[in-house]
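Shown here: the complex without one of its protein chains, the others still in place.
And now, chain A:
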Amino acid sequence: MTTTARHPLVEDYLRRLWTEAGRLPVDQARELVADIEEHIATALPPDSTESEVRNALERLGTPTELVAAAAAPDQPQEPAKKSFASPGGAIACLVFAEILCILLPVSVPLWIIGLVMMARVTVWSERDRMLGFVGLGTGLPLAFGAVFLSTAIVTSCSQVYENGQLVSDTCGGTNWVAVTSWSILLGYLALQAFAIWRLTRSARRR
């Protein structure tokens, strides 16, 4: 409708609306999106502030609500019918997959379910979703890799004794590999904690 650059929040909202509207007949989806685009163009002059944009989008309702209202006129217009993909489910599956990483028959299916949910949950913005994939989606492969690597490091060091005397020791000294891996691990765990906090907060807010 408008050719002027739209606010990133509006772009994100419309993208989520398009995705949600996928379950409507094409004509209906197109009409709904066009109506909402027109509404936003009227409600928000090009120089609107971020808080004005947020307010206007909040008053509109979530994409899920709008599509539900369009799809089922006789159903109560309650926000969001529960789909199998819930924000809590996505986070829980990915976290448990990471914790249980060595039990591959359990962790791999959990991880896959978590990733699918992460992709499908509509309450998150694209930025939140990316954070979810980077912070939590990488959990299982990295945790598995870390377990594998640490086993390799431990078994690769050897202490050789002759007549009770230590003659060769590849385990001693400041182990820079260990220090570096611990720092990376702590940084990564902090990223994960941040991702969980941020995703939970945005899921609650909507």
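In the analysis below, a contact is a pair of C-beta atoms (placed from the backbone, for glycine too) under 8 Å apart; a residue touches a chain by one contact, two chains touch by 3 or more; residues count from 1.
The rule is simple: contacts and distances are computed from a predicted model.
Undergrad: For the chain that is missing from this picture, which UniProt protein name fits: "Assimilatory nitrate reductase (NADH) alpha subunit apoprotein", "Dipeptide/oligopeptide/nickel ABC transporter ATP-binding protein", "ABC-2 type transport system permease protein" or "PadR family transcriptional regulator"?
TA: Answer from the UniProt record of the missing subunit chain: "PadR family transcriptional regulator".
Undergrad: Among A:39, A:127 or A:201, which residue is in touch with the absent chain?
TA: Going through A:39, A:127 or A:201 one by one, A:39 is the residue touching the chain not shown.
Undergrad: Across the whole complex, list the residues on chain A that are touched by the chain not included here.
TA: Missing-chain contacts on chain A: residues 1-2, 28, 31-32, 35-36, 38-39, 41-43, 59-62, 65-66, 69-70, 73, 76-77.
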